[in-house]
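Every protein chain but one is kept in place in this view of the complex.
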């Protein structure tokens, strides 16, 4: 049985994303893979992790098999420690109570900027996307982990529209724009794990997923990729990770 | 039995103050006579009156014989409609939900400015008074009724310090200071009921309390008083008013 | 505000009567978020009465956004996220009306929408925030102003107060005066209620004022913000109401399939069948079906199971 058969693309995405979290952190998680991956981390290595949801939930403890259809649904509050208003949970970011934000992404560029607003010219868009939700606030105010599908049309040199800022135009441009803290920290795809250069703030590959080549990552990316000098291969999902993930999402709501 | 024997100075103060309120109003009441008078109005003519307290109470319905020692005490909440944070109940004033503010006063001047901060030079005060509490906010943001003892040292031409603004220096000076709405509306003492001239914004006597002469009011006031052209004599406390008041405050906590 | 009747008085009316508080072209704030505590019955009634050209603002917009664009109830939506729900990808209805139909989706960050309602509720013209800076959203929002902080020198964005003419809010319970108690997730409803110049409450049940006064610290909206109270059980269906029912997902899925297949004809058929044809809200619930309603109820109540 090969690695590729042991898990789906969504499953390795969720598992590698979960590994980015550290016990004791406060993580602001979006719906979908972020919610699932944060819960996976909580149920494996990180029992003292605190999960926040945009709907106003602090300290979520999502029930296996009952994943909520949005982070504004009552299911998110089951066995939570606190329920706040929607603006108030976002204000926790502004006040500095949040260690890391964790979102999905539709389109990302070399400086980690995310677009979820417009494909094409914003004045006359080809596609009007759903918009920022909490994404802009989270990415503006804390350190970000993004979990997303790896496709050439999604990994572009420059996004059509910066909905959620990463490092903007690189270098000090984020700070210069009035965002002194936070920034893009990790991007996780089914192919690789990415970080950002400390100086240029350009994206780079930190690790390849098991069985994935440099070429495969580059071929699925819309711009030239840098590879970290300590590039390594991520260790594959453990049975425990896979079993816990499947216990949490038996209906494959977010791991189809 | 003469009028003066039927009630105390505090009692007529509370009763005449209660008469200034109209049914259906939202009144922000301070501790002491204002709380008592607002409750008296609620239990007599104004069942649809809504009383707010600084502690965060909306729609108070104070129990007879159990007057609270401050507007921040739990007794204020008994059978209230809502409990808010202290800042939030004050924000109701700023948003415009309050018809009238109702406070006591330590020192007032001809333009209805109140001082509860300093007697003497603020830099080296003879007496440091307790300070504004909610008084500044209430008087800055809504129409005011003030109930206070009538003494020459309390009714002065110019207060030592404007803690709670009335019409500042008269004329348009209140508006010019950045307070477009509200202002002093009525001052009630054991001697008279006062209003303010529409143009000059100077205080004037609207009505004399039963058995009180013009001279008696003037003699107890530290500046020259104007008398309204329609000056009249207030009708005396009714038995119903007195009985209800004494039922509310049998221990004479605020009507000693 | 100055002329508003703030007396403690009963305000119970029918859905039909409550709709009279909303006039064509008004700014209308909609309570709840996504598929939660949406004032669906009130929107349903306004659509049936053919109100039009509203400017709607809401925390997060879900199928309610499709419906207000598709029916013509609104031509402008102010929010931070507008689709049917994450499970179903993009809304073809929103896309149709925004990309071709001349309707406007005005996007702010989620916190910015909240701060706009909050400033409105606090009676101040703006609130400062640190979000949106550096993004391209800010370039599309000349209504916001960037400043250098007079205290710290840092860059801040000032977002303007949003004071809707009317807010539509659905709650678990309130009294006949409009003192409302909301369980669970509040979303932006408290700020919205204080910000709006008028509030229509729909409620799962009307309780006595005595019951409210026994737990005043559970009251979330005071009666003097409220102008009308309508008792409408299942008033958020097919969306959820905390502690009472979850979203009616089979109905939602059928809806999404129908309108995304044809955002004009599919929507018109949906509105005809579920909005214009039923004689009453209960008949609309019957069309959703007893099985769905009871299954959603069983799940909704389970939040309090231990």
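In this document, chain identifiers A, B and C correspond to the written order of the chains, with residue numbering beginning at 1 in each.
Going forward, a residue touches a chain if its C-beta (ideal position, glycine included) is under 8 Å from a C-beta of that chain, and two chains touch if they have at least 3 such contacts.
Remember, predicted model here, so these are calculated numbers, not experimental data.
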Sort through B:59, B:105 or B:134 and give me the one touching the missing partner chain.
-> B:134
Pick out which of C:184, C:235 or C:300 touches the chain that's been left out of the picture.
-> C:184
So that we can see where the missing chain sits, which residues of subunit A does it touch?
-> 23-26, 47-50, 57-59, 61, 77, 79-83, 91-97, 99, 181
Footprint left on subunit C by the chain that the document does not show | 123-130, 145, 147, 149-152, 154, 156, 158, 160, 183-186, 214, 217, 306
Touching the hidden chain in the full complex, which residues of subunit B are there? Just list them.
-> 31-32, 54-57, 69-70, 72-78, 83-87, 90-91, 93-94, 117, 122, 125-137, 140-141, 161-165, 168, 173-174, 177-180, 253
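Just so we're on the same page, only the chains that are shown with their structure count from here on.
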Per the touch definition, the chains contacting both subunit B and subunit C are none
Indicate the whole-number Å distance between the mean C-alpha point of subunit B and the mean C-alpha point of subunit C.
-> 41
Taking each chain's centre as the mean of its CA atoms, subunit A sits from subunit B at a distance in Å of 58
Which positions in subunit B touch two or more other chains at once?
-> none
If you look at subunit C, which of its residues touch at least two other chains?
-> none
